[in-house]
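Sharing a structure here in structure tokens format.
The block that comes next holds chain A.
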Amino acid sequence: MEQRNVDRRSFLNQLGVVVGGATAATAIPAMNPASAQTPAAPKGNIPDAPLKFGHMTFLTGPGAVLGEPSLKGHILAAEEINAKGGILGKRKIETITADEAAGTDANVKELRRMKLSEKIDMFTGVISSGNTPALGPVAEELSVLTIFVDGCTDFLWDKAVPNPKFAFRITNIQSADGVTCAVAAAQAWPEAKRIAHIHPDYSYGRNAFDHFGLAFSKLVPGTQVVSEGWPKLGTTDFTAHITKAMSSNPDLIVSSVWGGDYVAMYKQALRYGMFNNAKFASTIAFGVAPHAIGKDHPEGVIAGVHANYYFTFPPGNRWPANKIFVEKYYKRWNEYPNFQSDGAYHTLYMYKTAVEKANRLTGGWPEEEAIISQLEGMYFETAAGDLYIRPDNHQGYKDAVTGFSKNVPEYPFQILDPNRMVTIPIRNITAPPHWPKPGHGHNDPTATYNWIKETWPQVA
Partner candidate 1 sequence: MTLLETVNLKKYFGDTHAVDDVNLTIAEGEFISVVGPNGAGKTSLCNVISALLVPDSGRIIFRGSDVTHSSVIERVKAGIARSFQLVNLFDDLTAFDNVALAIFSRDGKIRNMAALADHDRAVAVEADTILEQFGLASKRNEIARDLAQGERKLLDVALAYALRPKLLFLDEPTSGVSTRDKDKIMDTIASVVRAEGITAAIIEHDMDVVFKYSNRIVVMHQGAILAEGTPDAIRNNDQVAMILLGSSGPDAFSRKE
Partner candidate 2 sequence: MTILVIQILNSFFYAAVLFLIAAGLSLIYGVMRIVNLAHGALYALGAYVSAWIVGSAVGHAVEGNLGLAGMLLLLPLGAIAIAAVGALIEPTLLRPLYRRPEEYHLLVTFGLLMILEDVMKFVFGRTPLSAGAIMDRMGSIPVGRLMYPTYNLFVVAVGLAAAIGLWAFIYRTKFGVILRATSQDRRMAAALGINVSRVYVQAFAIGCFMAGLGGAVVVPAQAAVLGLGIEVLILAFVVVVIGGLGSLQGALVGALIVSFVRTAGIQFFPEIELAVLYLIAAAVLLVRPTGLFGRA
Partner candidate 3 sequence: MLEVNAIHTYRGPAHILNGVSLRVDKQEVVCLVGRNGAGKTTTIESIMGFLPLRAGRIVFGNEDLTRLAPHERAKRGIGYSPEDCGVFPELSVDDNLMISRWLGDEVSRRRDGTMRPDPQAQAFGVFPEVQGLLQRQGMHLSGGQRKMVAIARAMMLSPSLLLLDEAFEGLAPVVVNRFTEAVMKIKAMGVSILMAESHLASASRIGDRLYVIDRGEIIFHGLPREARTDERVMRALRG
């Protein structure tokens, strides 16, 4: 359907973009978080052999700043579940960990070891979007139930595992990052035409670049990319990239640099006056390590959170699941959770819920097939809002969120402005089921890219 001459505001309304402190417009009433529910007594005979989970995440290298929260979220959930006797009251969770930083090849080897040698019951974790497309097929070949926490690339389902059986993923799909950031930017700064990009040189950065560019150009006519910078992941000297971006006189600088890299980048950018000369939008800045962002961070920039989860949102007790989760997490680890914590934590509860539901149907410890069929199509409440596991691609979808940076007295670091949060229903910014998957050529874009390209109108 061709829609011409649509104005921006009405299309943004169509997308369901909400700005403010409210929860995403979901009709589901607030309920007690899954973690707080007491399950019904299990049916049938449950073995008391412990469940063995493999959790792979970055324990070393620059990625460890994301890996640690993932493991912490996992441990917190496992401790809680075990404290109540384990899953179905009988089976406690044991976790073996593996360092994702050992390299993709070693990770493939390690997953095989975990399944074939350690006989794990479920595999989870994984941060890098370079690794899920490598590990997804391995999970399928080994028939090991896998719930990736992150590694959010669209290509996992678009190309590497187009018909998943054993592999699932809980955090938001990668294309949502770029699109969410673009939607927020188009709404806040529709006058921005000249765009400069600084992205880490790997799939996440490439993906953010593509999707932001496409979505933004649909929403703001006449944009052009005036500069591209591709620092290697792990770079700490951004001065040349910052100068290059500024040299192009951009209206808006877009970045998907994260972690320690981002901390280094924004500090350098401050001293170069980058934030005075152009607007700035990030897909992930505040999502990685909230406490690492200083009070000196510029206010009022789009400081994304991986389209996923931010610990102060929704604020107060408006979404108790989050309040409870943050409190528990802070109590256990003395820091605030990020999207990895949320993902890893709820992965276990989601698994637990699926097992319980399957148990109610079949009794005894359910077959893996039964657990999978419960996971497929599951609606599940997380700290980040409701999560829906799409049965066709096993991807978890929840409404996308981003926001603007702001200093508040309650925290010793900068946070997202609770009154200016941007939420977008996920189904409006991602390719629907049955949308054709892209080809396997090395330059083919994601399904969502094609979908946006073909179905979004060009806003006048």
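In picking the candidates, the idea was that all candidates are chains of the complex that A comes from, given by their letters.
Going forward, a contact is a pair of C-beta atoms (placed from the backbone, for glycine too) under 8 Å apart; a residue touches a chain by one contact, two chains touch by 3 or more; residues count from 1.
What you see is a predicted model; the values in this text were computed from it and never measured.
Enquirer: Contact as defined above, complex as supplied: which of the candidates 1, 2 or 3 touches chain A?
Expert: Candidate touching chain A in this assembly: 2.
Enquirer: Applying the document's contact rule, which stretches of chain A touch candidate 2 when the two form their complex?
Expert: Result: residues 59-62, 64-65, 67-68, 228-230, 232, 234-237, 239-241, 243-244, 246-247, 259-261, 263-264, 267-268, 270-273, 277, 289, 291-292, 294, 296 of chain A touch candidate 2.
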